[in-house]
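Every protein chain except one is present and positioned as in the full complex.
Think of it as A, B and C in the order they're written, each chain with its own count starting at 1.
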Amino acid sequence: MNNLRKRTALFFEGNGEYRKVGHYIDVFLISLIMINVVAIVLESVISLAQQYKHEFLLLELISVSIFSIEYLLRVWSCVERIEYTSMKCSNLKRRIKYVFSPLALIDLIAILPTLLMFFITFDLRFLRVFRLLRVFKLTRYSRAMQLLLQSFRDESSSLMAAFFIMAVVLILASCGIYLIEHDIQPDKFGSIPAAMWWAMATLTTVGYGDVVPVTPLGRFFGGLITLLSMGMVAIPTGLLASSFSEQLRKRRIMFSDAVHERLHDGQIDDDQAEYLENLRCKLGLSKQEANKAIKVQLSSRSKHLYCRHCGERQD
Amino acid sequence: MNNLRKRTALFFEGNGEYRKVGHYIDVFLISLIMINVVAIVLESVISLAQQYKHEFLLLELISVSIFSIEYLLRVWSCVERIEYTSMKCSNLKRRIKYVFSPLALIDLIAILPTLLMFFITFDLRFLRVFRLLRVFKLTRYSRAMQLLLQSFRDESSSLMAAFFIMAVVLILASCGIYLIEHDIQPDKFGSIPAAMWWAMATLTTVGYGDVVPVTPLGRFFGGLITLLSMGMVAIPTGLLASSFSEQLRKRRIMFSDAVHERLHDGQIDDDQAEYLENLRCKLGLSKQEANKAIKVQLSSRSKHLYCRHCGERQD
Amino acid sequence: MNNLRKRTALFFEGNGEYRKVGHYIDVFLISLIMINVVAIVLESVISLAQQYKHEFLLLELISVSIFSIEYLLRVWSCVERIEYTSMKCSNLKRRIKYVFSPLALIDLIAILPTLLMFFITFDLRFLRVFRLLRVFKLTRYSRAMQLLLQSFRDESSSLMAAFFIMAVVLILASCGIYLIEHDIQPDKFGSIPAAMWWAMATLTTVGYGDVVPVTPLGRFFGGLITLLSMGMVAIPTGLLASSFSEQLRKRRIMFSDAVHERLHDGQIDDDQAEYLENLRCKLGLSKQEANKAIKVQLSSRSKHLYCRHCGERQD
Partner (left out) sequence: MNNLRKRTALFFEGNGEYRKVGHYIDVFLISLIMINVVAIVLESVISLAQQYKHEFLLLELISVSIFSIEYLLRVWSCVERIEYTSMKCSNLKRRIKYVFSPLALIDLIAILPTLLMFFITFDLRFLRVFRLLRVFKLTRYSRAMQLLLQSFRDESSSLMAAFFIMAVVLILASCGIYLIEHDIQPDKFGSIPAAMWWAMATLTTVGYGDVVPVTPLGRFFGGLITLLSMGMVAIPTGLLASSFSEQLRKRRIMFSDAVHERLHDGQIDDDQAEYLENLRCKLGLSKQEANKAIKVQLSSRSKHLYCRHCGERQD
């Protein structure tokens, strides 16, 4: 029994002997999630919903069954995961801990709306649309996205500051246009919250044009705000650009450090090669980049000095 | 008395023994400012303003009282601030200096409109909205925002040049579309200032669409201007991106230098650790980054050479 | 015969003695492609199509003849190309391989629609417009564009992740606005696919304004989505900015390495100078940059040490 549980855990993590099978399972689940999302989107078209009523229901039942089995298996086998085996507590506690982890919560959300629909029957459409949250299940499978989210987290304080500047400018823009235009266009700029719709569309350079100032003074003020909008867009873009550069630099150094540590005898054996290949994938570096780093480290051993920053030889 | 004044100053600066209390006061004031901003925005909705007339008035009175007390206490205790105690001049001069400092002016602006409303009674709405400037009081509390503003200041000459290019392109675009379209759409492109509304919305890529060229030639010219708009948006964004990268590099070096200076004996004692932690917060560096910098400096002492650029070991 | 074939191959590659003639042929073909594109675009204007019917037909016949001859010559002579002569297989296999290479397919697509029009006669307009794909023939001639596309390829996994985030936000935005507004504006937000039109225009900051939320809740939700749009735009821009910086660094190092290898005797002879000049063009570096790199490498020979990162002298 415990052996089966261990195997299931390895299976889901795609480690050890189950690497290949785990990969196929991943591809199957990703496809199923995508088919589900497309189906739910199409189901919102009334004509399609009526015509293919049974097909949609069938797909839903099959999907929810599979996702439920996946969820139950994950909860059952979670106690065998590497990060949990080292913890000193009962299996129940481990399971509770796992159930409240973000990825497990997303898995639960993916099946909950349909389960609820069996018991509650009010406002069906609302619950149906909530099934779209299933799309978050994909997060588990994209490494590049996790790296992107890392960038957001690293820059969170700067992005918060950018957001705060945005909020201040938004409030001042709304209150300015409200003062200038609320007498002429009371239906559009009748209050500051109403004026925020225009300010928001302008400051993000979306510019719907359904609400625009019409007085000369309003247009002059509006022109100033469009100018500010360029700054508002430039701040987060600039922050992310600088953050992505930084991340790339850090990851290159991390890989280089790892190569360095693993090269005590000046050679790479198969285990180390596999480890470095895994690390390379995890860090999202190109093969060319990785080879260069390894070459640099190898030759620094054999007394040909290469610069560690840029990979050039140093005589 | 002087002792009390000193304590008040320490209190507001959040230094020494009052660190924790100062922090709570900060949180309280930030919340109060935010509640105020939301209230003023909602008060502009006529139905809400009439329904909750007394609640809004009460909140306003309480807020202004608190802000006034804060302002008076700050002005009273400012003579004990570190930057003022070293100045050789009378307390009055110090206070005058403080009153005209940007942060104190913002504090004054936050209470002035309400105080004025007690004396003047014309155009109340205008004064009411001005209370929104209270939002600037938040500047005092956000370090990341001060760092962002630093970037703007560092790039001010380049941003001015970008602004100048923008102004030249704006004038030429307005005058071009005016020449082409003022006969066909005299209500929209009747003069160059009127044409600027279109040019502004186009060059910032806002694109309201309330005013658009209709002749083939006008659309051809308009197409060229939309192309230029991409450049207009790219310039400030590129400048800020490059400036943020630069700032990050500078701050990393500043921290590294500070660690270097404080490590004469190859060890970090508690005082130094606190100083470095404070500096880390002030520079907005991540803990991971700071630890790396300290490790690098420590090992450079103990003859393991690390590269000073990137933190890699160099054998 | 084989000799003629070899010459034709050299001719198209613009190598050896045919460098100059090859250049003129390139300029001629580029001009012809551009004239074609302009003609096809203008031909879609009905009045022009009728007035200059014969001129358009004549241009088309001449162009297709030239492109067909070019295509046949390329296929005939491809077996003499450097990359194919080293392969051990029959000429037929080489030709098949060449015909299915991307650039050869583009050449075929450029002549196919007109050839088809001689045989099939249904929906002529559709085929006519397809001739516009001729514009892709220009890819062959622009090195800077190939470098740009390289950046896209290097960042493909990150861009895919950005695209995935965009897709998730798009689905959630569409489904949110559908829930809020589909009762009030059934013609505009009647289904999730319909709501996607608004979500798409908003998230990319295009903001047509033909479809906008009208309820307060819808506008509040729409405001949140416009905020997210800034992030959506910032991610790919930031990725590309960081990638372009990276490419520049890599190319500078590649050139520097090449100079290093070619300077064994501390001097540059004519052959090496030509090789480096070619490499410089291929890498898109400025002359100034290249000269600096050569100077640095030369002086590192003569015991004046220059830093390999930035080119400064180090005493």
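Keep in mind that, in the parts below, a residue touches a chain if its C-beta (ideal position, glycine included) is under 8 Å from a C-beta of that chain, and two chains touch if they have at least 3 such contacts.
Quantities reported herein were computed from a predicted structural model and do not represent experimental measurements.
Residue C:196 is the one among C:32, C:196 or C:276 that touches the chain missing from this view. The chain omitted from view is touched by exactly one of C:59, C:104 or C:129, namely C:129. The omitted chain makes contact with just one of the residues B:34, B:73, B:234 or B:279: B:234. Contact between chain B and the absent chain runs through residues 154, 157-158, 160-162, 164-165, 167-168, 171-172, 174-175, 178-179, 190-193, 202, 205-209, 212, 216, 219, 222-223, 226-227, 229-231, 233-235, 237-239, 241-242, 245-246, 249, 253, 256-257, 260, 300, 308-309.
For chain A, the residues touching the absent chain in the complete assembly are 205-209, 237-238, 241.
Although one chain is hidden here, its contacts on chain C can still be listed: residues 37, 40-42, 44-46, 125-126, 129, 132, 135-136, 138, 142, 144-145, 147-148, 166, 193, 196-197, 200-201, 204-210, 232-233, 236-245, 248, 284, 286, 307, 309-315.
In the analysis below, only the chains that are shown with their structure count from here on.
Because chain A and chain C carry the same sequence, their contact can be compared by residue number, and under half of the numbers here are used by both. Ranked by distance of CA centroids from chain C, the top chain is B. In terms of their C-alpha centroids, the spacing between chain A and chain C amounts to 29 Å. Annotation: 41 Å between the Cα-based centres of chain B and chain C.
Each of the following residues of chain A touches two or more other chains: 193, 205-209, 233, 237-239, 241-242, 245, 309.
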